[in-house]
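Removed: one protein chain of the complex. Kept in place: all other protein chains.
Chain nomenclature is as follows: A, B and C, assigned in order of appearance, with residue numbering initiated at 1 for each chain independently.
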Amino acid sequence: MHTTRSHSATGRLGVLLPGMGAVASTFIAGVLLARKGLTPAIGSLSQMARLDVGSGPDSREELIRNVVPLADLDDLVFGGWDPITRNVLDAARTARVLDREHLEPIADELEAIVPMDAVFDRRWVSRLEGVRVKPQTSKWEQAQALIDDIARFRVQHGCSRLVMVWCGSTEAYHEASAVHASMAAFAQGLKDNDANISPSQIYAWAAITSGVPYANGAPNLTLDLPCMIEAAAHHGVPVAGKDFKTGQTWMKTLLAPGLKARMLGLRGWYSTNILGNRDGEVLDAPENFKSKEVSKLGVLDTILEPGQYPDLYGHIDHVVRINYYPPRGDNKEGWDNIDIFGWLGYPMQIKVDFLCRDSILAAPIVLDLALFLDLAHRQGASGVQEWLSFFLKAPQSAGDTPAVHDLFVQRARLDDTLRAWAQEHAAARERAVVEHA
Amino acid sequence: MHTTRSHSATGRLGVLLPGMGAVASTFIAGVLLARKGLTPAIGSLSQMARLDVGSGPDSREELIRNVVPLADLDDLVFGGWDPITRNVLDAARTARVLDREHLEPIADELEAIVPMDAVFDRRWVSRLEGVRVKPQTSKWEQAQALIDDIARFRVQHGCSRLVMVWCGSTEAYHEASAVHASMAAFAQGLKDNDANISPSQIYAWAAITSGVPYANGAPNLTLDLPCMIEAAAHHGVPVAGKDFKTGQTWMKTLLAPGLKARMLGLRGWYSTNILGNRDGEVLDAPENFKSKEVSKLGVLDTILEPGQYPDLYGHIDHVVRINYYPPRGDNKEGWDNIDIFGWLGYPMQIKVDFLCRDSILAAPIVLDLALFLDLAHRQGASGVQEWLSFFLKAPQSAGDTPAVHDLFVQRARLDDTLRAWAQEHAAARERAVVEHA
Amino acid sequence: MHTTRSHSATGRLGVLLPGMGAVASTFIAGVLLARKGLTPAIGSLSQMARLDVGSGPDSREELIRNVVPLADLDDLVFGGWDPITRNVLDAARTARVLDREHLEPIADELEAIVPMDAVFDRRWVSRLEGVRVKPQTSKWEQAQALIDDIARFRVQHGCSRLVMVWCGSTEAYHEASAVHASMAAFAQGLKDNDANISPSQIYAWAAITSGVPYANGAPNLTLDLPCMIEAAAHHGVPVAGKDFKTGQTWMKTLLAPGLKARMLGLRGWYSTNILGNRDGEVLDAPENFKSKEVSKLGVLDTILEPGQYPDLYGHIDHVVRINYYPPRGDNKEGWDNIDIFGWLGYPMQIKVDFLCRDSILAAPIVLDLALFLDLAHRQGASGVQEWLSFFLKAPQSAGDTPAVHDLFVQRARLDDTLRAWAQEHAAARERAVVEHA
Partner (left out) sequence: MHTTRSHSATGRLGVLLPGMGAVASTFIAGVLLARKGLTPAIGSLSQMARLDVGSGPDSREELIRNVVPLADLDDLVFGGWDPITRNVLDAARTARVLDREHLEPIADELEAIVPMDAVFDRRWVSRLEGVRVKPQTSKWEQAQALIDDIARFRVQHGCSRLVMVWCGSTEAYHEASAVHASMAAFAQGLKDNDANISPSQIYAWAAITSGVPYANGAPNLTLDLPCMIEAAAHHGVPVAGKDFKTGQTWMKTLLAPGLKARMLGLRGWYSTNILGNRDGEVLDAPENFKSKEVSKLGVLDTILEPGQYPDLYGHIDHVVRINYYPPRGDNKEGWDNIDIFGWLGYPMQIKVDFLCRDSILAAPIVLDLALFLDLAHRQGASGVQEWLSFFLKAPQSAGDTPAVHDLFVQRARLDDTLRAWAQEHAAARERAVVEHA
C-alpha cells in the first residue's frame, strides 16, 4: 500500500512574521481564538470558502480545507521580528484593533510570543525609531543572524515546516539596481554592505536560502528582483507578492471589472485614504508613499485594457492619496470618487466611502498566504505563485504577461489551481483504497 | 454552394416599444446619433464589447458584432405605443435626459415617430392619466388591436423581422391566478375581460402570438406566467425578463459577489433611491412599489447562498426603499449602506452613493435586448433566454434552478452563448468557402 | 440681612422619567459617572457651556453653572416608569449604547433603580408589548396612581423638588379633540375613559397637577394642548416641548440658516434615517412615524421664510424618511441630500452622512431640560418655556408667533434668558453684601 507521500500536512508549521504590529497581532489573536472555537475565521478562504468539485451529477461545493491537505490551525506556531514591539499582547494593545473581550481569553498566549530583534535601518522608514534591533551592522552578518534565528526557531518549536509573511512597514521607494541582478551579485552586495539592499530584501534572502516560502505583504521591492526569482528557483521555494489587497484596492478590483462588463466608460478615479496607525505614519513620508502609490496605480490599466477599448478607457485620470489622520487609528477610511460615462457620453458619479479596518482585512490574508504557500511547497511548486494574486494589490507575474487584477478572474485562477491539486489528492486516495483492497 | 440560411441579418428590424417616455426616447435618440457617427454606443455590449474567440495561439478578442450576425443599427426602425406621449421628440424634451445639443441634429426624425394609441388601464398605474388610449374596452379586442398594429407596422415599414421591448411603467403588484395557467385559460380570460389580466400581459400576448420576441424591462408580472411560457414555446419565440438592471441593483450584483469572493460576512444592506421622473411618480404608489421591491430583494440570497455559508450570510437585514423626489428628475440617486464583518466578526461599513441617470443606463440595455433576442430568434432559440440575465434585475429562469444574479457569472454565460453561435457561424463560413472552392 | 429667597438650589432634585430605555439609562449612567469625576458631561450646556456676562471692560465668559443657581449633579435622584425594563442596568445592557467599561463602575447604582409600573396602552405603540403595566384600566385611576407614585417618590427620596422628562416612545399620530379643550374637559375625559387621551397626556397631567415641571422629549401631542397650557398656568409650572433635537434635525437647523445667510437657494431636501433600536421599531409603524414626520417637516419653512424670499425658498421639496434597520442598533445614521442653487440658478448638492448615536446625543439634553426647568420653576416662571427651544425639534411657542428653529437664534435666546437671571442673582448677591456690611 502506498500513501500520498510528502503531501500530507502533518507536523507543526512555523509562521514567521517580520513586523509584529497591528496586522501580525490581529492575525495571531484571531487564529488563537478560532482554534479555541470562539469565532469562525471570517474572511479566510482557507478556512471558510468552498470549491466546486466533481462534475456533472457529482458536482458539489466542498470546503477547500476538506479537499486539499492544508495545515491545521492547531498545528501553527508563531514567531517573528520587530524593532519596537515587546510582545504580541503589547502590540495588540497598542494597535487598539481588538477589544478587551477578545484579548482576555488569550492574553497569556499572546504575551508569550516575543519578537526577535529586528534587522532595521531608519533610512528606509524615516518615521519609525527602532529600539529592538540587531547589533550587526554588516548586511551579510544581518542575513546570517536571521538565518540563525530561523534555524533556531525551527528546532525550538519542533516545526516540520516554516513559512514567512512580511507584515512590516512600507519601505521608501527605490528601484532595482545592479546588486539585484543575480544571486551572486546580491550575495556580494550583502558583503559590500551595498546601500541599495533594504531590510526586507535581507529577510526574503534569509527565508529563501533557508528553504522557507516567503510572502510580501507590503509594496516593498523585495521579491520582484532577479536575484530573488533566481534564489526561489534554486532553492525550490514558492513565493508570492506583493502588498496585501485589503480595502480600497480590493474595492477597485471589484468595481472596475463591473464597469467593463457593462461597457461603461471611465473618465477619472480619485481615491483618498485616511488612517492613523503606524502604517499611516510611515506612509506620511513622501518616499514611502511613493512605494504604495506605484503599487496602487497599476490596477486600472490592467483590468480595463485601454488598448482594446480606447473610447471607454483611453483617457483616465487616476489619483491616489493617503493621509495620516490620527483620529482614525487602525480603522482606515477610503473615499473614492469615480467618474463614469454612459450612453451618448453622459457623465455619472459613483462615490464609495469604505469604513474599513486595515488589520481586520489583512489578518485572514496572512493566514491564507501562509497556508497556501505551505501547500504549494508540499505540492512541489516553486517560484512566483501567480495563482495567489487574489490576495495582492500588485500581484507579481510568473511569466511575461502581467498578472491579472480583476478580482473575479483572480479568484477563478485560485480555484483552478486548488481544484487541480484536489483532484490529484482524490485520485491518490482512490488509488490507495484500491491497492489496499 | 450552401449559405447560412435564416441566420443572416438582412432586412429591416422593427423595434416596438410599449411605453415611449424617457427610456424609449433616449434609446432611439442614441441609436440615431450613433448611426450618424456622432457618438459611440457607450454601454452597449452588442456594439462595443469583445469576446474571446479562438483558442490556444489563435485566441483573440473580437467585437461581438463581428462574430455573430446582429442586425445593423442602420436597419432598425422604431415604433411603439404610449398613453401620453405625442411624439418621441416631445417625450425626449419632457424627460429632460438629453441636452438640446444632442436633440437638435435628429429632431425631425424623433418628431416623426408617433406612438400608437395605448392599451391602458389606470387601475394598474394609479399615478398616470392616459390620454392616447385605445377605445376598445374588451381585453380580447384590445389584444386584437395590438396584433393589427403589429401587422400594419411590419408592412408599412417593410420589416423583415420585429422585436418588442417593454419600456413602460411598473404595474401594481399582483400574483398569478387561474387565468394565467395556460394559453387556453388566458385566451378565455381575454374574452371574459378578466380583472387579473394587466395591460403588459396583453402586449406580451399580442407580441408572442404574432411571432415577435418580447423583453420585459419592468418588474411587471408578464412573462413569468405559465400561459406566456406555453405561448413562447408554441410560437417558437424567444423571450427575456424582467426589469432592466440599471443602477443600484447592478451595483449590488457587483459588490455582493465581491464580498463572497473574499468570505466577508454581511449583516445588513440598506438601499434607498431618489428619483423624480415619471417612473418615480408611479413607484410612489405603494402597490407599484411592491412590484419593484420584490424584484429588487431577490438578488442577495441567490448570490450569497446563506445555506452554504450560514456564518457569513445566514442573517441579513435587507431593506430597499424608493422615494419620489422631483428635484432629481431622471437622474436617479441610489444610496447604499452595507454592513459587513470580517476577522473575529469586527464590523465595517461600505457606503455607495451612485449619482446615475436612469435612462442613460437603460437605453443601451434596450438595444442589446432587442438585437440579442432577434439573433436568438434567427438561431432558432425559443422560450426564456436565461443567457440574457446579465441585463435584468430579476432574471427569469428557463429551468428549475433559479437564474444567477452574479454579474460576472451572468456575463460569462452571455459570452458562452455568443461564443457557441460565433463558432457555428465561423464553421458555416468555412464550409461555404470549402464547398465554393 | 436678606437672602435670595426661593432661588437657591439646595436640597435634592428628583428626576422622573416616563420611559426608561436607551435614552434614560444613558442619561443616568452619564450623570453617575460624571459625579464620580470619571468623565466630563460632554454635550451638556448646563455643565460645560459659558455665557458672556458683564459688559465693556468687565465682559467675560463664565460657566453657566457658576452664574445661575442650578441643581448640583450630586443632588439628583432618579426614578421613572417603564412597561418593559426591569432595572436601569438591564435597560443599559439591552440598549447596548454603553460599553462594559462604562457600566462596570456604576452597575450597582443602576441596578438599584427600578422603574415603577407604567401606564401603557398598546393602541398608541403597536410595536411594543408592555409587561410591567399598572392594573388600573380607568384613565382617571391611572392618573391618580401616577400622582400617588410622584408623592411617594418625593417622600421616600427626600426630594425638595421634582421634574419630569418624557423619555418614552413616540405615540401614534392624532390631533387635539374636544376632550383637550380645557382642564375641566380633560378631567371629565379621564373619568369617561375618553379614547382620545393618550398615556403621555396622563403623565403630563399627573406631573403638572402635582406641581412638577414637565418636558416632552418625543413628538407626542402632550403639552401642545389647551388643557395642559391652562393647567401649567394654574399650577404655576414651567413646561417645554417637544421632541429632543438630536441628530438630523439638529444638523438641519444648522445648515438651513447657513444657506439663508449666504442667500443660496434651496430646491429640495431629502432626509433618510436608519436606526435599529426600540425607537426605530416603534417608528416603523406608519401611525407613529406620522407623529415624527410632522415634527420634522416644520423646520425648514420657519427658518427660510419663503414669503420673504420666494425666488430662493418658494418651492422646496422636503422629504423625510425613517427606516427600521436592526444592524444599526442605537447608532442612528442620517443621510441627507440637499439640492441648492446659486448664481444664475446653477444647481449644487450637499450630502451629509451623520453617523450619530441617538441616546448619546439625547442624554445631555435630558439633563439640561431637567436642570433648566427646575431653575425656571424657582425663578417663578410658568407655562411654555420658549427659551428652551434650542433642545427641541418642534419647539412650542409661548405666544402667537411660531417658535424659532434656527439653532443660533435659539442659542442666543437661551443665553439671553440665563443672562438676565444671572444678573438678578448677581445684583441680589451684591445687595446682600451691601446690607450685610
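By our rule, contacts are C-beta pairs under 8 Å (C-beta built on N, C-alpha and C of every residue); 3 or more make two chains touch, one makes a residue touch a chain.
Owing to the predicted nature of the structure, the values given are computational and were not obtained by experimental measurement.
Engineer: Which residue from C:Arg86, C:His102 or C:Arg321 sits in contact with the chain not drawn here?
Structural biologist: C:His102
Engineer: Who touches the missing chain here, A:Asp149, A:Asp279, A:Glu333 or A:Asp374?
Structural biologist: Only one of A:Asp149, A:Asp279, A:Glu333 or A:Asp374 touches the chain omitted from view, namely A:Glu333.
Engineer: Touch as defined at the start, partner being the missing chain; which of C:Ala172, C:Ile360, C:Ala376 or C:Ala403 qualifies?
Structural biologist: Selected residue, touching the omitted chain: C:Ile360.
Engineer: For chain A, which positions touch the chain that isn't shown here?
Structural biologist: 267-268, 270, 272, 274, 317, 319, 321, 323, 325-328, 333, 335, 337, 339, 351, 353
Engineer: In terms of residues, what is the contact footprint of the unshown chain on chain C?
Structural biologist: The list for chain C reads 26, 29-30, 33, 39-45, 48-50, 61, 97-98, 102, 250-251, 254-255, 257-258, 261-265, 308-309, 311-312, 341-346, 348-357, 359-361, 363-364, 390, 407-408, 411.
Basically, only the chains that are shown with their structure count from here on.
Engineer: Taking each chain's centre as the mean of its CA atoms, how far is chain B from chain C in angstrom?
Structural biologist: The separation of the two C-alpha centroids amounts to 52 Å.
Engineer: How many angstrom between the C-alpha centroids of chain B and chain A?
Structural biologist: Averaging C-alpha atoms per chain gives centres 42 Å apart.
Engineer: Note the residues in chain A that touch 2 or more other chains, in rising order.
Structural biologist: Touching at least two other chains: 353.
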